[in-house]
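The complex appears here minus one protein chain, its other protein chains still in place.
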Amino acid sequence: MQITVLFFGPLAEISGLDQIQVPDVSDTSTLTGYLLGAYPLLKSQSWKLAVNKELCPANRDLQDGDIVALLAPFAGG
Amino acid sequence: MQITVLFFGPLAEISGLDQIQVPDVSDTSTLTGYLLGAYPLLKSQSWKLAVNKELCPANRDLQDGDIVALLAPFAGG
Amino acid sequence: MNSKKEKKHTVLVEGPISPLFIADSISKHSTKTDIGAHAIFLGQVRSDRIGDKKVKSILYSAYQEMAELEFHKIREHAFDRFQLTCMHLYHSLGEVKAGEISLFVFVSSIHRADAFTACRELVDEIKLKVPIWGKEMLDDGSFVWKANNITTFENDHP
Partner (left out) sequence: MNSKKEKKHTVLVEGPISPLFIADSISKHSTKTDIGAHAIFLGQVRSDRIGDKKVKSILYSAYQEMAELEFHKIREHAFDRFQLTCMHLYHSLGEVKAGEISLFVFVSSIHRADAFTACRELVDEIKLKVPIWGKEMLDDGSFVWKANNITTFENDHP
């Protein structure tokens, strides 16, 4: 099982990468825990998760091939 | 004493003139009575008076040199 | 009272308002870098059906001196109520064909709420208060007089 995690805007500066692969995470809570461990600076930022281009307001199961994006507050307009 | 009466848009078609001079009318009610007598087709129209470029919602006295305009419903925009 | 309010503004223009004129107006604001939001309204002449006929154009006329005064009051009233950086108002006189633009309201502000609210209220006030008339020319050569707000005029002979 493999999850792709995308970083954008200010969060890509924290991770230093546009995307990473994370194996064996069964749900978004587990993934969030993993990311906060790997990139502690994420703790000081505001962000949301999107799973397959849909905002994910609560914990949900992940499946092989899911694409998860970390989204900082938007600034369009 | 002389009042200038201006006709615009659909009302100028009724009067056949852009403006007339009316002597010896002391107030707008008297003037309205005169105009309805002179141009009976005005009775079938909706319109307001403006005195010296200000709408005139109630009867008011007129003075020599006043300019009174007959205004059909507006259609700007 | 600031200087923006006191300038003499041309509002009534002959013929339709062209998209290039609008582009030029927008361009002129690129040096005003405190502006964050522009709200624009364009009134376009519709080819309405009237019975079995269609509107080809509108011939606009105005009581020009009063119209200019009313535009000025509407302008001041908006500057008093909203935080605006600029305001430009243009209305056509003469012939404007179906599909062409006869009203251009252009309001700019730091934040969008002021521009949006002012723009909408300006259009309402212009339609309600400015003595402009429109003769709708139909495709058979006849015409009808347009009216925005007939109810406020009904049986109102003073």
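General remarks:
When the chains are written out, they are named A, B and C in that same order, and each has its own residue count from 1.
In the analysis below, a contact is a pair of C-beta atoms (placed from the backbone, for glycine too) under 8 Å apart; a residue touches a chain by one contact, two chains touch by 3 or more.
Everything numeric in this text was worked out from a predicted model, so none of it was measured.
Though it is not drawn, the left-out chain touches A, C in the full complex. In the complete complex, the residue from C:Ile22, C:Leu93, C:Leu128 or C:Ala147 that touches the missing chain is C:Ile22. The missing chain, though absent from the display, is touched by one residue of C:Met87, C:Val123 or C:Leu138; that residue is C:Val123.
Annotation for subunit C: contacts to the undisplayed chain at residues 19-20, 22-24, 26-27, 29-47, 98-101, 108, 110, 112, 116, 119-120, 123.
Counting the whole complex, the residues of subunit A in touch with the unshown chain are 6, 8-10, 28-29, 32, 36, 42, 46-50, 53, 56-59, 69, 71-77.
In this text, only the chains that are shown with their structure count from here on.
For this pair, subunit B with subunit C, the centres built from the Cα atoms lie 25 Å apart. Averaged C-alpha coordinates give centres for subunit A and subunit C that are 49 Å from one another.
Distance between subunit A and subunit B, defined via averaged C-alpha coordinates, is recorded as 73 Å.
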